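Here's the structure we're looking at; comments come further down.
All protein chains of the complex are present and in place, except for one that has been dropped.
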Amino acid sequence: MEILIQQIVSGVATGAIYACMALAIVMIYQAIHHLNFAQGEMAMFSTFVAWQLLAWGVPYWLAFVLTVALSFAGGIVIERLVFRRLENAPVLSHVVVFIALFAIFNSLAGFIWNFEIKPFPSPFGSGALFGGLMSPHQAGMIVVTLLVLALLYVFFRFTRIGLAMRAAAANPESARLVGIRVGWMTALGWGMASAIGAVAGMMIAPVVFLEPNMMVSILLYGFAGAVLGGLTSPVGAVIGGLAVGIIENLAGTYIPVVGPELKLPVALFVIVAVLVVRPSGLLGRKIVQRV
Amino acid sequence: MKPLLSVRGLEASYGDLKVLRGLDFTIAEGGVTALLGANGAGKTTTLRALCGMIPRSGEVEFDGRPISRARTEDIVRLGIAHVPEGRGTFFNLTVEENLELGAMSRPARREVADDVARIYGYFPRLKERRRQQAGTLSGGEQQMLAIGRALMLRPRLMLLDEPSFGLAPLVVEEVFRILAHVRETMKVSMLLVEQNANFALSLADHAYLLETGEIAVAGSAEEIRNDESIRNAYLGY
Amino acid sequence: MSVREESSAITAAGKPVSRFGARNWAGIVVVLVLAALPLFLANFTIFQLTMMLIYAIAILGLNLLTGINGQFSLGHGAFYAIGAYTAAILMEDAGLAYGWTLPAAGIVCFLSGFLFGLPALRLEGIYLALATFGLAVAMPQFLKLSVIEPWTGGVQGIVITKPDAPFGLPLSQDQWLYYFTLVVGLLLYWFAVNLVSSRSGRALMAIRDNPLAARAMGVNNALYKSLAFGVSAAFTGIAGALGAIVVQFVAPDSFTFFLSVALFVGLVVGGVGWLPGALVGGAFVVFVPNVAEHFNKALAGAVYGVILILLIYLMPTGAGGLVRKVADFIGRRMKSRPDR
Partner (left out) sequence: MTRTNSRLAILGVLAAATALTVVAASADETTGITDKTIKIGNIMPYSGPASAYSQIAKTDAAYMKMLNDNGGVCGRQIEFISYDDGYSPPKTVEQARKLVESDQVALIFNSLGTGTNTAIQKYMNAKKTPQLFVATGASKFGDPEHFPWTMGWQPDYVSEGKIYARYLLKNMPDAKIAVLYQNDDYGKDYLAGLKAGLGDKASMIVAEQPYETSDPTVDSQMVNLKGSGADVFFNVATPKFAAQAIKKAAELGWKPAQLLNSVSNSVGAVLKPAGFEASKGVISALYLKDSQDPQWKDDEGMKKWNAFMDKYYPDGDKNSSFTVYGYSVSQTLEKVLEGACDDFTHSGIMKSAANMKNVDLDLTPPGIQVNTSATDFYPLQDMQLIKFDGERWQPFGEVVSGADTQ
């Protein structure tokens, strides 16, 4: 029983990592109806930028803000530079370009900052909560995730540009007919996704340590969380991410023989099973429509 | 008087198939022009080409400005509102959000609320359903929403693509009554594409008949309405 | 994420009407060149070409699924792995001759693919992508599972003996395996082309283009989609078996999700829905990383990415799209210049 509770708390702590990343994934999905396979690498690269700024002596929160701003700009630049030319290319070609970006960022980060792991500071201090099951940083990460979630809600719900982005994503042709510059909305989506990714990266790095491959597997868990929660729902993404963390821990602890060796496959299996029953995820929106 | 919109040699094609073969026509400021023709004559394509939604060639001037190379969103920003075929509803947004989107390209935010109120004046049904997801509206309500959204732009020219399509006759009458009212109160010019020639000609001042991508007949609405041979040959009633 | 719109441009892969003769000639030339190559090349290069053919077969299988049936898979490396392990276990534990492991791998993978396809039916687009991607990520962990270690050799993998040329043919091992692979590849290609132009093939394409209409016409969508998964997996599995024989080694490390990603990239670069594109894709998988490495070892990944992006700019619909454009261009030229 004690172990069960410990594993759940520890699962929430790990799940916060996935939830963070899942938010960035949902964001880009809103903008381009796609999973961006380079998202994790972009977040990793942003985190390295932050690390570099810190190494140059920039105070933490200033480095934080600068990194988010740079990542936002970087996301927009990538969209305008790379994907705008591919507007009419088939979707699968876009996926291939994601893969190309993945390779580029991974390789560049290794080239510039090498592959050794680097400690990344936490703004929330060190120590132990709940008997060490959760560090103050992990608790702080959950708070930051919820904060980002709230900001997103406000942005999409109450701002004109948020509304325009939702419209552009839902129906680009109609959006153009009301004068929305759909291309820029997509670029803005990229910018926001990569800014959120940067936040995620800076929150994740203190836990798993910074290195060029840090996001490769976290991205998959993030995908799983986002899909489980429903790709159209930021709240769902956070819940999905936390759920993946818990499921994974329980599978590893309680499934005999194969459990510890197959934590990830078991978690994926659970998710696919959920999807078979609820194809749009736990909180994904079904679009009601009368014909 | 100088026309609001003038079109010369407008061509457009889908792949190898040429759908518009050099259209020439004009639309007068403040008037309603009907574009009639059988299925596949190129009516919808004409509207889409005017708005830059498909590749096209030829010359189009709006209020003296060339727009034949401009992008859709820039054309819209000049004051051309397109009520598209299928109504272009944002299904998962609320009715009110749909209306607000219509004013998206106008800088003055303050007037938006007033305009929304005015639209609700035209379409009380929409007001009742303002918090509802637009996808749950009936066909007639969606058509009203589409017209309302277009009006939120405070357009100088409205392009209407078959507003009667798929609606019950009573609803069609209501829609056209509202269009007539709008025309009076807001001084909007309209280019109306319709299969239902009867309704269209009742509203229009001027009409063009389109046949396989070319203009076959042009004249005042009254002339066409009264010309039995044209009615028989093109309009089938 | 719909595959439909892009691949439906191709009506029946490899069957445009007018230039049929020209196409056949092109095919014959390609086959002749492929058959002659090993006579003039060093064994190492022959080995690389063999790998190219093997990846081409795997991509051909993926193309049947994605290009013809419109289903998306980022996990075909898993079936490649199953095929490879089937061959390795049968050869080393059961002492089966290598030739017989191919049909065995095909059957095992057909069943795995079919079974995987059943639940995957309920998943579309992105969800299917995630499910298949998950399969690819999980596969190495399954392969080294301690429960099945007696057969799979766990993380150590299985070392395989390389076959010699039979009947005293004056061929090196590499040459022989090349021809063996080439013949298997041609047979599979022939099978694929026939499948696509058969009734079943039309049903598969109908499902891709319009699932509702297909159902209305009496096509059993569920059955056909699962079958497509099975056949596609069988192709890829046979490629995996060939890969095991040629590389002489299987281990979980050989089949990480990067393999699935490579196959997917090969598919798109070759052209989704254009069956001959598989060969282009295979060449890409084998040779482009080497080219990238040649430019700059430390930045090989970045160079690879840039090459990939440039290729997609150059041919957004893959080599298939480019070939079609060029053919259209030539065709129009010929048309506009009537017989003198």
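So that you can tell them apart, the chains are marked A, B and C in the order they are listed, and the count of residues begins at 1 in each.
Heads up, the rule we're going with is that a contact is a pair of C-beta atoms (placed from the backbone, for glycine too) under 8 Å apart; a residue touches a chain by one contact, two chains touch by 3 or more.
This is a predicted model, so every value here is computed, not measured.
**Student:** Using the touch definition from the header, name the shown chains in contact with the chain that isn't displayed.
**Tutor:** Contacts of the unshown chain, counting the full complex: A, C.
**Student:** Would you indicate which residue among A:V77, A:L133 or A:I161 is in contact with the undisplayed chain?
**Tutor:** Selected residue, touching the omitted chain: A:L133.
**Student:** Among the options C:Q156, C:S198 or C:N220, which residue touches the chain absent from this view?
**Tutor:** From the options C:Q156, C:S198 or C:N220, the contact with the absent chain belongs to C:Q156.
**Student:** Taking the full complex into account, find the residue in C:H76, C:K144 or C:R208 that is in contact with the omitted chain.
**Tutor:** From the options C:H76, C:K144 or C:R208, the contact with the absent chain belongs to C:K144.
**Student:** Please pick, from C:L90, C:A251 or C:I307, the residue that touches the omitted chain in the full complex.
**Tutor:** C:A251
**Student:** What chain A residues would touch the chain not displayed?
**Tutor:** Contact residues on chain A toward the absent chain are 2-3, 6-7, 10-11, 13-14, 17-18, 103, 106-107, 110, 114-119, 126-128, 131-133, 135, 204, 207-209, 211-213, 216-218, 220-221, 248-249, 252-253, 260-261, 263-264.
**Student:** Which residue numbers on chain C touch the omitted chain?
**Tutor:** 39-45, 47-48, 51, 137, 141, 144, 154-157, 159, 170-172, 175, 243, 247-249, 251-254, 256, 258-259, 286, 289, 293, 297-298, 300-301, 304
Assume only the chains that are shown with their structure count from here on.
**Student:** Can you list every chain that touches chain A and also touches chain B?
**Tutor:** Both chain A and chain B are touched by no common chain, going by the contact rule given at the top.
**Student:** Which chains are joined by the largest number of contacting C-beta pairs?
**Tutor:** A-C
**Student:** Taking the mean of the CA coordinates per chain, how far is chain A from chain B in Å?
**Tutor:** 43
**Student:** Between chain B and chain C, what is the separation of their C-alpha centroids in Å?
**Tutor:** 50
**Student:** So what's the Cα centroid distance for chain A and chain C, whole Å?
**Tutor:** Each chain's C-alpha centroid was found; their separation is 32 Å.
**Student:** Touching two or more other chains, which residues of chain A qualify?
**Tutor:** none
**Student:** Counting only residues that touch at least 2 other chains, which ones in chain C make the list?
**Tutor:** Within chain C, no residue contacts more than one other chain.
**Student:** Could you please specify the touching residues of chain A with respect to chain C in the complex?
**Tutor:** Residues 29, 33-35, 82, 85-86, 88-93, 95-97, 99-104, 106-108, 110-111, 217, 220, 223-224, 227, 231, 257-258, 261-262, 264-265, 268, 271-272, 275-276, 279 of chain A touch chain C in their complex.
**Student:** Going by the contact rule at the top, pick out the chain A residues touching chain B in the complex.
**Tutor:** 160, 163-164, 166-167, 170-171, 173-182, 285, 287-290
**Student:** Write out the stretch or stretches of chain C touching chain A in their complex.
**Tutor:** 1-3, 5-6, 66, 72, 119, 122-124, 126-127, 129-131, 133-134, 137-138, 141-142, 144-147, 261, 264-265, 267-269, 272, 298-306, 308-309, 312-313, 316-318
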